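First comes the structure, then the notes that go with it.
Omission of a single protein chain aside, the complex is shown with its protein chains in their original locations.
Now for chain A:
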Amino acid sequence: MGPALEVAGLTVRRGRSEVVREVDLVVGEGECVCLVGSNGAGKTSLIDGLLGVLPTRAERLEFHGEDIAGTPPWERVRRGLVVVPQERELFPGLSVLDNLELGGVALSRGKARAGTLDDVLALFPRLAERRAQPAGTLSGGERSMLAVGRGLMAQPRMLVLDEPSLGLAPMVVTTIMAAIAEVNAAGTTVLLVEQNVHQAFALADRAYVLEHGAVVGSGPTAELAGSDLMQHGFLGSAAHGTVVDT
């Protein structure tokens, strides 16, 4: 069986500028891969390109061996490529439960499983407590949980999370990361975009480093963690442009 996601030469445009250029990325089935990079490195644009909400050009864009280039976002979600966006993008006036139910909207009626909702509520008991509340009234941590939970409702084959811990208290970050680990352990492929390198590296098997819209390094997290790139590359600016050979 091939990889879950195979991307070669992916270029993503935002307006007139190419914000991601010639990116190669492979995520194996069941793997947890993280994508790190400083603010403005193009991480979110890359994700938007994967979902198909930004225009892309690619030599290869395959999901579980099928070409998904040019397909609309709803088609990709239906195939199991689900993105939990950085801005959460919840439905603020709708209840927590409605938000979760809408998460499964792309599934055909036959595929929708009643148990999925129970699984998500078991993963985030806080959401069960808040089920009738409008999503707009939730705290930052609860919103992040709801965004992840809503993503899981689509029964993803691969879950892409764009900075799920952004702006959250350390306790909540731990909860979210534990949930992601649990989802990954249950067999779902995970692509985790993070600025919080320590948390992300603890979870992921491999990592890609993105800088100025291009991949400047990649490899097993254990090796990358000690490298010059991680020490100076995007955390500081001393070794700008350094490419580690991995």
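Note that in this section a residue touches a chain if its C-beta (ideal position, glycine included) is under 8 Å from a C-beta of that chain, and two chains touch if they have at least 3 such contacts; residues count from 1.
Rule of thumb we're sticking to: contacts and distances are computed from a predicted model.
Colleague: Please identify the absent chain by the protein name in its UniProt record; candidates are "Sulfurtransferase", "Competence protein ComFA", "Branched-chain amino acid ABC transporter permease" or "PTS system N-acetylgalactosamine-specific IIC component".
Modeller: "Branched-chain amino acid ABC transporter permease"
Colleague: So one chain is hidden, and I want to know which residue out of A:V7, A:V36 or A:V77 touches that hidden chain in the complete assembly.
Modeller: A:V77
Colleague: Given the contact definition stated above, which residue among A:A41, A:L90, A:M145 or A:A207 touches the chain not shown here?
Modeller: Considering the complete complex, A:L90 is the one touching the chain left out.
Colleague: Please pick, from A:D98, A:D119, A:D205 or A:E223, the residue that touches the omitted chain in the full complex.
Modeller: Hidden-chain contact among the options goes to A:D98.
Colleague: In the whole complex, what residues of chain A lie against the chain that is missing from view?
Modeller: 51, 53, 72-74, 76-78, 82-85, 87, 89-94, 98, 101-106, 134, 136-137, 150-151, 153-154
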